[in-house]
Structures are given as structure tokens and as C-alpha cells.
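Shown here is a partial selection of chains from the complex, left in place.
Note that the chains are named A and B in the order they appear, and that numbering of residues resets to 1 at the start of each chain.
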Amino acid sequence: MSDPNNEKMPYSLNSRKVASATREWLHKRGVKVEEIAELVMLLQNKYYPDLTMQECLDNVEKVLAKREVQNAVLTGIQLDVLAEEGKLISPLQEMLVNDEGLYGVDEILAFSIVNVYGSIGFTNYGYIDKLKPGILERLNDKSTGETNTFLDDIVGAIAAAASSRIAHRKQAERERQNGEPEPELPED
Amino acid sequence: MSDPNNEKMPYSLNSRKVASATREWLHKRGVKVEEIAELVMLLQNKYYPDLTMQECLDNVEKVLAKREVQNAVLTGIQLDVLAEEGKLISPLQEMLVNDEGLYGVDEILAFSIVNVYGSIGFTNYGYIDKLKPGILERLNDKSTGETNTFLDDIVGAIAAAASSRIAHRKQAERERQNGEPEPELPED
């Protein structure tokens, strides 16, 4: 092209943009990090009675800072949005709009989020995804016209991942208090 | 060796032996297929009110006929038994005997079982593993001196896999009744 300002920039991944788009789209789809933190509290306060909402929030933030998580969130929300707009090919369109139980790709994306802090989060994810407490109940309300087929699983997975992170950190804390040498944290 | 009849046979996988050892070891460790079927009933009867115990049993049997499942069952029970006998290296020995929550390899093996019928079983596995109904409560009783660190997760995973199998089959049944051409079953 003749106009040099118009030239296509060579592609280069911008991690900051991926991170901020993740936050922005969660917000646009009506998900507050505080609500995810509430799920974490619900999952973890029986094991750690002193756990504070601030700790839950901090751990959700750390989970959301992971590239794997951001990619899964953006991809899942994208599919929800396009389904809501009726823009997917049939019969994918119908499966997503109706949250088809045998679809399963939503669980696969959710799982890639849980996995980031290892297998100990599997149980928490399944539990919360079945009971649908708090924000998960709202995301599952089929009467709104919204499509959150991916988002509800993703939000549950973020809460499960944050719970795993807390379990790892609390163990490290306990060992420090027992006078053990500072353990290297497994999530580093 | 001088006795030719005594010569070592070249190795060859005997699938029937793997299958029967799986059944035998579940029995030795106090797990009845009927108890796994009860977990399946508990997970599925709200979706299929007509579901019979015989169907649950049949589906558990089908799950147990899978090679992946048998390999995971045998490996998990082996580790439980050796831990119970105090024969593992430290600190693996201590982690297994105490069902360490941050160990996670038990969940990984369980997951390879659930996966055999796809991602739709993730949720059922997590749910049942958290609530520990029926046989799972007994397998988790730490006062018995037995070690079932792997087995309780494995039994829950078999029930979750059988539940997924039922969900796939019931869909095929429904479509046949709607006059749809016989769908190829996804689990073939």
C-alpha cells in the first residue's frame, strides 16, 4: 500500500491485551470477580475457617492472570455471544442455545482452567457445577434469553482453580509455621 | 533351565486375565458392582425416573469391560494394597496412608476412567466424590486401618462413567422412538 501508516503491523501476541479483554468480557457478561470469590469462600471456608473474602478475591485474580485461563474464557464467551446472536452453524447453534447436555465442549474448556492448579481441583469443579450456587444459578437461568453455556462452567472452573491455589498456599504457610525451611511454592 | 517345559513363555497381553483380575481385586477390596450401580441410580434417577437397577448394573459392567478402566483399577488398588502393607517408599507411603489432599494422583487415575465416556461425566464425578454417598462413605472411613486412597475415587469414577454411558444411550433410544434412523452409538 502507498500509505505507510496504513500498513499492516506484523502480528505479535500482546499478553496485556489478552488479559484486559478477559476482564472486560467477564464484566460485559455480568460476572463480577467478587461473585467468583464468593464461590471460592463457599468451597473453602469449611477447611479454613479464617479465610477472608480478600484472600478469595486475591486468588481469583491470580487465576485470571494465567494465559491458559484467559484463552479459555475468551473462547468460551465468544461462542456464547455468537450463539446468542444466532450466528453459528447448525446444529452447533441449537446445541449451544439449548445448553445441550451431551455437547461437552464447555466442560472441556472448563477443565483446562481447573487443570492449571492440578488435579486436586477436579472434585470442587464437579461439585459446584452440579449444585449451581450463587452466580452459577443466575448464569443457568434459561428464561433470560441469554446464552451462558460456556460461561457457567468457566466461572465454576475459575472458582475451583482458585480453591486449589488456596489449598497449596495454606500448606506452605503451615509448613513455614512449623519451622520448616521455606518450601518452593508449586505454582511458581 | 534344563526343563524345556519350564522355559519362560514370551510375553503376550492376555486381556481376559486383566479383566478377571479387575473383578477379583474389586471384590477383595470389598466393592460390589451392585454398590457402584446404586451410585449410578442416585446420580441418574432424577433425569430418568424409569431407570432400573438392572440398567445401572449393566452399564457398570460395560464400563468395567474397558481396558483403560481395568488398567486404572488395577494400578490404583495395587498402590492402596502396598500402602496398607507399609511397602512404599517414604514419603509416598505417608501420603497414601493418610489420603493426603494435595497428592492428586488418585484424581488423575479416576479421571482417566471418567474420560472413557467423555467430558460430560466430569461433573458427576466431582459431585459424588465430594458428597461420598453409600459405598464411598465406607471406603473413606479412616478408622478401619484400610487404605482406599485410590479406590474411593476409582469407584466414584466408574459410577460417573456409567452415568455418562446411560445419558448417551437414552438419547439414542429417544431418537429411535422419534422415528429417527438408528443413530450410530458414539461409544462403539
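The rule is short, and it goes like this: a residue touches a chain if its C-beta (ideal position, glycine included) is under 8 Å from a C-beta of that chain, and two chains touch if they have at least 3 such contacts.
Only a predicted model underlies this, so the values are computations on that prediction, with no experimental measurement involved.
Trainee: Number of identical chains in the whole complex, 2 of which are shown?
Mentor: For the whole complex in this structure, the answer is 4 copies.
In this text, only the chains that are shown with their structure count from here on.
Trainee: What whole-Å value do you get for the distance between chain A and chain B if each is reduced to the mean of its CA atoms?
Mentor: From the centre of chain A to the centre of chain B is 29 Å.
Trainee: Which residues of chain A touch chain B in the complex?
Mentor: So the residues of chain A in touch with chain B come to 101-105, 107-108, 110-111, 118-120, 122-131, 167-168, 171.
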